[in-house]
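Only a part of the assembly is drawn; its chains keep their places, and the rest are absent.
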């Protein structure tokens, strides 16, 4: 029997809820942490609201005809617990939880949470797969070394990942970077590591399909992680976030990026930085839910009609 | 291990979720219906938001020292499905679902939904227990015969209940009635049935503990149903509702009413008319979650420290 949209306990896309990733090809998992945030907090409620709005998302991808649920076993495995009073301890808890998730080969699709969480997640992912390629979509490079005296926060995750050798630096692309910066060249360090940097300006009024063809080549056959910061989008499309930067990506470009990842060996994905209280219509969370569904659709072995 | 408040799939008070009322003394259950609403809709999202905000509610009642979970088996059994396009059909679905819930002796604590749902719920409750006493807290009598040509809507449930003999009319009290009316005496019909009518004006600036002493006497030992329309509260305390009326109850009075029901043979409860989008802070839903917890605390056999 059909179930009305407002009906039911809120799991991601109204999928079954289970405790572990056992037996799953892919799992939605929340990380409700926001104490790595430099400006507006609230991303701790990202997972709750993304799940709530995901009741609108249906089983098939109307744009690409992907049918992920015909090929993959997918569930919502709830949230990783965090220590809201200690960021470093939270990172340890997250790393440990994801180690378990990826251990069975299950692909995590993470509902953030601020971007700090990408660091412990990538620790676990790289521990399983070795250094990974990275499709990082964001307004910010998130490669600072130290912010307010700290090594760990939402401005530093990819610096830490490089420090620890978790990334295959030639297979890293950062898309959507823009805004004012602390240094004359805010993306210099990225370029020095061998990352491809695609600025917001590079994306203005332009299809990103050609870019993504090149990115697919860049990624080759190695494992790839997708980390999507919702602030990559222009704040008009995602006002519910903590450090918005004007003149960002359009949702069609976000879809081009994610759909352009089809064919890569994606081993994990996250969608971070949704701070729902800054957008009370729920539409930023709805956007996040759709982008997570699109990521699911490009996982290896998904059937397309 | 302690779990942080934003963590986890949203069930009522983070209780376990199960499919049926099997084995439960009491069950939280949602009815996400709002097409019985005459003015502002949105109560279909009441259950979702009440659950979300209920993460703030802890296990013990600081005011009364009730410890419901030390005495009762309680769970969240999810939502009753509804037909959002047919109000009468939804009523049938609700009646059927509650018949099953109450069949095992489980006491339903319902998260509404608009007040229409009290009618099919009371059909099932009365089928189990016979005509029940009613503690009805509301700005409105909800005893119209026909509204916009219809017999069933959120303005008529208690008229229908009387029509069908579901209420023990001498054991009915309506508390908080106020506002402009369609008739010179808007509560005449209630009084003619033998209901006790306590208007909003009767409650101004006054403790309701004395009233509730009398109500406990009125209710005697028979089965009692509590139906709490959030609009009984002044709109300052519960702005997220569809038909607010000014000069309503204070939350302390709401607590006096519910706590005053201790000792009655309560067989069912509902909290209805939360329309979350009209109060984006979430506080109306939070209030509803607390009131539902208070109802749980006055169920028969709850231990008090």
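When the chains are written out, they are named A and B in that same order, and each has its own residue count from 1.
Basically, a contact is a pair of C-beta atoms (placed from the backbone, for glycine too) under 8 Å apart; a residue touches a chain by one contact, two chains touch by 3 or more.
This one's a predicted model, so the numbers in the text were calculated from it and none came from an experiment.
Q: Of the identical chains, 2 are shown; go ahead and state how many the full complex includes.
A: This structure file describes a complex of 6 copies of one sequence.
Note that only the chains that are shown with their structure count from here on.
Q: Chain A to chain B: how many Å between their CA centres?
A: Going by mean C-alpha positions, chain A sits 41 Å from chain B.
Q: For chain B, which residues count as touching chain A in their complex?
A: It is residues 1, 3-4, 6-11, 17, 30, 32, 44-45, 47-48, 51-52, 76, 78-84, 280 of chain B that touch chain A.
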